[in-house]
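Left out: one protein chain. Kept in place: all the others.
Let's look at chain A:
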Amino acid sequence: MDGVAQLQKQLVDYTASLFQEGFLDEQFNQLQQLQDESNPDFVVEVVSLFFEDSERLLNELAKALEQKTIDFRKVDAHVHQFKGSSSSIGAQRVQKVCIAFRNYCEEQNIEGCLKCLQQVKHEYSLVKSKLETLFKIEKQLIAAGGSIPT
């Protein structure tokens, strides 16, 4: 197998594994379909914005949960935003934690919220690293003269 074919296979297999392991769902396919010759870097651009937004939200959540008197409406608003953005790009495992997080907010359960914060941080860092690896393989494929299989 030549270099390009090998990288293409690596990309296809790696992408498939992200779906199989539940990191990504069908919405990621929707995101990929929006990339075309007029928007060649759409996926990377949107995912980069997702990383920025997520890091900001995680900071806001940590700050809100450190307060002496926790404003659960604020926490809830941030969790809603995070669920919205993660569902928009297909980050399935992050979304799932947000659902549990929201339930704890509703109950004003501080311990539950803190646990979910740790979980969502963990799931976010996993999907971030997986997506960064995916983009690295794509870049290598393009540099080797290949094209991303659709």
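The rule is short, and it goes like this: a residue touches a chain if its C-beta (ideal position, glycine included) is under 8 Å from a C-beta of that chain, and two chains touch if they have at least 3 such contacts; residues count from 1.
Note that in this section contacts and distances are computed from a predicted model.
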- [ ] Just go with whichever of "Response regulatory domain-containing protein", "Large ribosomal subunit protein mL46", "L antigen family member 3" or "Eukaryotic translation initiation factor 3 subunit H" UniProt uses as the name of the absent chain.
- [x] "Response regulatory domain-containing protein"
- [ ] Pick out the residues on chain A that sit against the missing chain.
- [x] 26-27, 30-31, 33-34, 36-39, 42, 45-46, 49-50, 53, 77, 80-81, 83-85, 87-90, 98-99, 102, 106
